[in-house]
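Only one protein chain is missing; all other protein chains are in place.
Chain nomenclature is as follows: A, B and C, assigned in order of appearance, with residue numbering initiated at 1 for each chain independently.
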Amino acid sequence: MQDFPAFLIEGYKNFMSGRYTAERDRYRELAENGQKPTTMVIACCDSRAAPETIFDSGPGQLFVLRNVANLVPPFGPDGTFHATSAAIEFAVVHLKVAHIIVMGHGRCGGITGALATAGGHAPEGHFIGKWLTMVKDVADKVEANHLLTPSERQTALERIAIRQSIGNLLSFPFVKERVDQNQLSLHGAWFDISGGELWTMNGESGDFVRPDLESIQMR
Amino acid sequence: MQDFPAFLIEGYKNFMSGRYTAERDRYRELAENGQKPTTMVIACCDSRAAPETIFDSGPGQLFVLRNVANLVPPFGPDGTFHATSAAIEFAVVHLKVAHIIVMGHGRCGGITGALATAGGHAPEGHFIGKWLTMVKDVADKVEANHLLTPSERQTALERIAIRQSIGNLLSFPFVKERVDQNQLSLHGAWFDISGGELWTMNGESGDFVRPDLESIQMR
Amino acid sequence: MQDFPAFLIEGYKNFMSGRYTAERDRYRELAENGQKPTTMVIACCDSRAAPETIFDSGPGQLFVLRNVANLVPPFGPDGTFHATSAAIEFAVVHLKVAHIIVMGHGRCGGITGALATAGGHAPEGHFIGKWLTMVKDVADKVEANHLLTPSERQTALERIAIRQSIGNLLSFPFVKERVDQNQLSLHGAWFDISGGELWTMNGESGDFVRPDLESIQMR
Partner (left out) sequence: MQDFPAFLIEGYKNFMSGRYTAERDRYRELAENGQKPTTMVIACCDSRAAPETIFDSGPGQLFVLRNVANLVPPFGPDGTFHATSAAIEFAVVHLKVAHIIVMGHGRCGGITGALATAGGHAPEGHFIGKWLTMVKDVADKVEANHLLTPSERQTALERIAIRQSIGNLLSFPFVKERVDQNQLSLHGAWFDISGGELWTMNGESGDFVRPDLESIQMR
């Protein structure tokens, strides 16, 4: 095996001389007392959409699951390995987070693959195609809608998939129960890589809107 | 559903006025031409161990999968959903990354859960226990070793699990083939939350050592 | 017999023109009034791990026993010669030290020999193999643990042996009595030759941690 990538070591040196030095007490406190994040983010693996970057988050703030296209499967306790369900369960049951954000983004390669599959051009491989069948029904419908341009279909499916994942979250009994008891709230967000725009989902309507940044104060 | 968490909107405002403004061209270029990360990181969901923070990484650099305890299952194309395998396949086959880093960390709650399970105290829930059975055999052996303190057992399993995940990566034919052709290299890393120490795995011996930061130059 | 090694005479000349000249009064006072060290260190014979060097100690500070692998046998007043037990008794009963440090170190040849013996390759000789049987039970268990790399087994046994030696110290009635009366405290330490790191043992858990050098003030 080759040497550890040098650019990561360089980055680590920057982290140590900068952020770690500035937040040393916070890191030590977090090591000693454990993490107590209030918020889980379910995001995409995409290299352009790291939640900690976009939300300028510090250590201990976000419990972050990342998979291709930030998808949540429906509840299905069938005995196979479930990376996503296990992480959600850990966040909700054990860490007792108060918020789950499903965060999609523009130009998502996973969503592009789902639409390509719907158009008869499934991506190569054993696993990625199977993974994307989670949004097959909606992808087929979106892909067939030629009133929308390809770019509009991409954005549409990115947002529809977020709403579907939030629906699937509610199929988990331990999520539903806490949402009903106002102990947990579910949110959608969508990030536009190019312009850096953040859109948040209106929980009532499902619409994605740009938040009025001026009116929001730190809690 | 409640309002989108205000601290995330505040963080996003910081991102926009700071990093995004500084890297606007990079974001636009990445949006236009797509991501071409050279490196995949498989990390834990833990809120204290975000790879982009620890490696001070910018947009487009790291394709990041995060699950509980940064585990890679063995190759098993069985038709069920595989979040982890799908992301690895996407990174290797589609993005053609040159490096995969399996990055564990100290005080990992997932590893603690695996050891607790081995000790007869499985964590509550449908999924998390099942997920952690991926390291059951080694967790049983480590937990039974009372010559090590609980903290030493924790560190030992965190590192053994990284080695196991790297072994499992090699069970994927598309990974093995590229490793054999020197197109892909696999690495282990372990981050100590408290002291901020990064340890990297020696690919020959499997040992974790602290890299000599002074001798490493940017490539 | 050959001449006394010249490099030692050279070193002695340096000592006389440097340290002795600077500390002449201290040496004279120590000769006149006798030694009153507060601390005994039980260390290895290894040429890379001299306690006076690592702790930058002056004359009169440390009463130092050194044997292969810094081992303490269990209490056994059986009439044979006991270099180690005699030194401990002299330090505790006669000098009334307040601290005993059992100090191990990385890459210890004695510990390597103990693991090699466990693996069926005992080192040559009449005495060294017998001496190392003092850690035979734990060495056998550590050597059999192939989840750990050889280097990890070495570090594990180095630390386990320190804990065992501290346990054996407590089997000496005159040690136990003074510990119970808070007249004597027992400590573990482990020195990493390569990086110069000192790790100290937490007396409650037995874990080895790096002391927070910044927060420690001279007593």
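Following the convention adopted for this analysis, a contact is a pair of C-beta atoms (placed from the backbone, for glycine too) under 8 Å apart; a residue touches a chain by one contact, two chains touch by 3 or more.
None of these values were measured; they are calculated from a predicted model.
Enquirer: Considering all chains of the complex, which shown ones does the missing chain contact?
Expert: C
Enquirer: Kindly note down the residues of chain C that lie in touch with the hidden chain.
Expert: 1-2, 4-16, 18-20, 24, 27-28, 30-32, 34-35, 37-40, 45-48, 50, 52-57, 59-68, 71, 73, 77-91, 93-94, 99, 101, 106-107, 109-110, 123-128, 130-132, 134, 174, 179, 185-187, 189, 192-196, 198, 200, 203-204, 211, 213, 216-219
Here is the rule we go by: only the chains that are shown with their structure count from here on.
Enquirer: Between copies chain A and chain C, what's the superposition rotation on C-alpha atoms, in steps of 5 degrees?
Expert: 35
Enquirer: Could you give the separation in Å between the centres of chain B and chain C, each centre being the mean of its C-alpha atoms?
Expert: Each chain reduced to its C-alpha mean, chain B and chain C end up 39 Å apart.
Enquirer: Cα centroid separation between chain A and chain C, in whole Å?
Expert: 53
Enquirer: Could you give the separation in Å between the centres of chain A and chain B, each centre being the mean of its C-alpha atoms?
Expert: Inter-chain centre distance comes to 16 Å.
Enquirer: Would you please write down the residue numbers of chain A that are in contact with two or more other chains?
Expert: Touching at least two other chains: none.
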